[in-house]
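Provided herewith is a single structure, encoded as C-alpha cells, for subsequent inquiry.
Selected chains only, in their assembly positions.
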C-alpha cells in the first residue's frame, strides 16, 4: 500500500481539526446545509462535465492507484534481459513458454513469437501506450475538475450567505455569526480542493508517468528482443531509462 | 440520451435554490436588471468574440452533443473486422455493396474500393479528422469564452452597484440591501459560469475526444483493409485503442 | 461587414449604460482623470510591450479584420477544381492566363507554371503560411496585452484613490464618495478589457484560423494541380477540410 | 534607438505621478521602508531564482534590446540575393572576399566556402539558432519572474502592515493612515510589475521573434546559396518570410 497518501490525508485533516479545536468553537465549523451545497454542487457539476462512466471509472482507478505500490523497474529490466537470453540461446519461439505476468509485455512478446513484423509490434504497443495515457489524463481531468468546482461552489455558497445577511442588517449582533456561517462554504471548498481533489490529481499524474516509463522500457525491450540484440546490449539500453541511482552495475 | 448532463444540471440548480430558500429570503435573490446585465452582457460580448455563425453552430452542436449517447467502440471494431473478412474472402470491390452507416468510415472504404493509393486515403481521412478537431475546439471555445465573460459581467455589475451605493451613504439603513443587490450580479455570473458554460465546455471536450478515438480506429482499420491484413491482426490492432476493460477476447 | 462585432459592441455598451442610468446617478460614473489614467496608462504600457510599428499595424489589421466578412471556402475549392480541369484538358502552362484574385493562390500557381519542383512550391507556400500565422499571433498579442494591462491600471488607479482616502479620514461623509471614485478606475479597466480588448483578441484569433484554413486548402490544391490529380480527386480531397454541413455533393 | 519603449515608460510614469499629485497628498505616496522591502525583496528572490550570471546578463541584454532599433529584413534579403548572384557569376569561393557584417550569416557563408556538406552547414546554423532562442527565453524568464515577485512582495509588505495595524487598534484615528501605508507596498509592486518588468519581458519576446525571423531567413538563404539556386528564386523564397506589405516587387 502507498503509505504516503494515507499519512498525508490523515496528517492534513488532523492539523486542520486540531487548529479548529484550539479556537474553542469547534461546533461553529459544522453546518450541514453548507456541507451539502458544496459537496453536492461539486458532484452535480462533475456529472455535467464528464459522462457518468468516466466519473465512476475515475474513482475506481483513483482508489486503486492511490493505494497502489509501484513495482521495481529493475525487475522488468531483469525479466526482459532474461527473455533476450532465452531467445538467443534457444529461439524466439521458446519465449512462448515463459511465464510473463504483465499483460502488456506478454502481448508484445506474443506478437514477436507469432512472427509479426517489427513495425506492427511497435505500432500495436505504441497505440496501446498512447491511449492508456489518454485514459489516464481523463481520470486526472475528473479530479482536477472537482478541484476547480469545489472552491467555485464554496464561493457561490458564501455569496448566498452574504446576500441573506446584507438584506437583513436590523439585528447587528447577528452579523458576525451570519458571516461566519457564510464563510464556511468557502472553507469547505478550499479543504476539498486543496487536501483532496488537487493533490490526488497530482498523484494520479505521477503514477501515470511511472506506468508510461515501464511501458516504454517494455516497448524498447521487445524491439531489442525482435532484433536479436545481445542481452548485455539490451540491459545497457534499458538502464538508460533509469536514474543513475537506480541502475545496476552491468 | 445522456442522463448525466441532465442529472447534473437539475441537481446543481436544486441545491442552489434549496439553499436560497433555507435563508428565508428567496425574493431577495431575484433582480431583473441584474439578470439582464449579466446574461445580456455575456451574450453581447460573445458576438464580439465569435462570428455569428460560429456561436449559433456551437449551440446547435452543443445541445446535440450534451444529449447524445456515445456508441460502443466494439461495434466499430466488429464492423471493420467483418469488412476485412469480406475483403479477404471475396475482394476489396465486394465492400462496395456492404451497408456502412458512419459517413466517415464509408468515405474511407469507398476510396479504397476506387483503388486510391494508401497515401491518398490516409491523407484525406486525416485531413478530415484534423479539421473536425479544429471545429470542435471552436465550439468549446465559445462555451469557455462565455464561462470567462459571465463572471466578468458579474463583477462589472457589482462595481456599478457599489459605486451607486457609495456615492449615496446618507441613509445607513439602505447600505445593506443595496450591497446585497450589488452582489447579485457576481452571484449570477458565478452560477452561469460554473453550473452551465464551463462544465458544458468540458463535456464537449470529452465527447470530441471520443469522436476522435472512433475516427482514429477507423483510419487505422481502413489502412489495414487496404494492406489486406488478416482479420485477426486487424482486430488485435484495433483493440489496442481501447482500455483493457473494454476489450473483447480475440 | 461583420455585423456580429457591431451588434456585440453596441449591445454590451447599451446594457452597461442602461444599468448605470437605472441607478439614478449616471454623472457619478464619469471622472475624467480616472479615464485618462486607465486609457493613457494602458496605451503607454502597450508601447513598452510592442515596437511602435507593431501596435499601429495591429490596430489597422484589427479594424479591417473586425469589419471583414469571410468568404465562402466552396468558392476556393471550385476555383482550384476548375484550374485542375484546365490543367488536365490543356496544360499547366494554360493556367498562366487564368485570372486568380487571391495573391497567395496566384503565387503558388505561378510557381507551378514556371516549372518549379514540388518541394520548392510547397516550401515557399508553407513558409508564407507559417509567418503569416506569426504576424497574426503578434496582432492578437497586442490586444491580449492591452486586455491584461487595462485592469492592472484600473487597480493602480484604485490603489491611488484608496491611499488618498485613507490618509485623510477626518471627514466621514467624504469616505463614501471618495471610495466610489477610487473604484471607477477598476470599473473602466474591467469594461475596456472585457468588452473591447479581450473579445477582439478572440475574434482576431478566429479570423486567423479561417485564413489559415483557406491557405491550407490552397497549398493542398496547388500540390494536387502539380501532381496532375484528376479534378474529382482534387475536389474530394479539398472537401475534407470542411465540416460535413458545408460540403457540396461530389 | 527604440523610442516606443522610452515614450511608454515616460508616459506611464507621468500619468501615475500626475494622478497622485491631483490627489493633493503626494508625500503620502513615498515610504522608504516600503520601497526597500518591495524592490529589495524582488531582487533578493531573483537571485534565488536565477544564477547570478544569468541575472546580470538579462539586464545587460535587456537594456541593449530595449534601446535597439531593428534593422530592415529587406537589407538581409538583398545581401543574400547579391551573394547568390556573385556565387553564380564567379564561384562559391568568391564569397570569401565579400564583406558580411552579421556574424551568423558570415559563419554560414564561410562554412559553405570551406566546402562543408549541406547537412553540416544547416545543423551548425540551426543549433546556434535553437540555443540563441533558449538564451533569449532565459532572459525573458528573468523579467517575468521579477514581474511575478514584485506583486508578491507588495502583498507580503501589506500583510505586515495590516498585522501591525490590527494588533494595535487603540487609537482609531491612526487606522486610516496606517492602512494607507500598508497599501503602498501593494501599489509599488503593481507599478514595478505592470509598468516595468512584465512589459519589458513582452518586448524582449518580440525582439527575440524578430532575431529568429532574421536568422531563419539567413539559414534558408545559405541553403539556397549552397544548392546554387538562381538569384530570383532565392529572392522569391526569402520574400515569403515577410508580410506582403514589406515585400519588394520581384
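Lettered A, B, C and D in written order, each chain numbered from 1.
We take it that a residue touches a chain if its C-beta (ideal position, glycine included) is under 8 Å from a C-beta of that chain, and two chains touch if they have at least 3 such contacts.
Model, not experiment: these values are computed from the prediction.
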4 chains shown - copies of the sequence in the complete complex: 5
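The working rule: only the chains that are shown with their structure count from here on.
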Chains contacting each of chain C and chain D, listed by label: none
Inter-copy rotation, chain B to chain D, in degrees (Cα atoms; steps of 5): 145
Same vs different contact residues, chain B with chain C, by half of numbers used: different
Rounded Å distance between chain A and chain C, as computed from the means of their C-alpha atoms: 39
Cα-centroid distance, chain A relative to chain B, in whole angstrom: 24
Shared-contact residues (touching 2 or more other chains) in chain C: none
Category of the chain touch graph - line, ring, star, complete, other: line
Touching pairs among all chains present in the structure: A-B, B-C, C-D
Complex contact set, residues of chain B against chain C: 33, 36-37, 40-41, 43-52, 54-55, 103, 111, 116, 120, 123-125, 127-128, 131-132, 134-135, 138, 141, 145, 149, 152-153, 155-157, 159-169
Sites on chain B touched by chain A in the complex: 2-5, 7-9, 11-12, 15-16, 18-20, 22-25, 28-29, 70, 173, 175-177, 179-180, 183-184, 186-187, 190-191, 193-195, 199-200, 202-203, 206, 209, 213, 220, 233, 236-237, 240-244
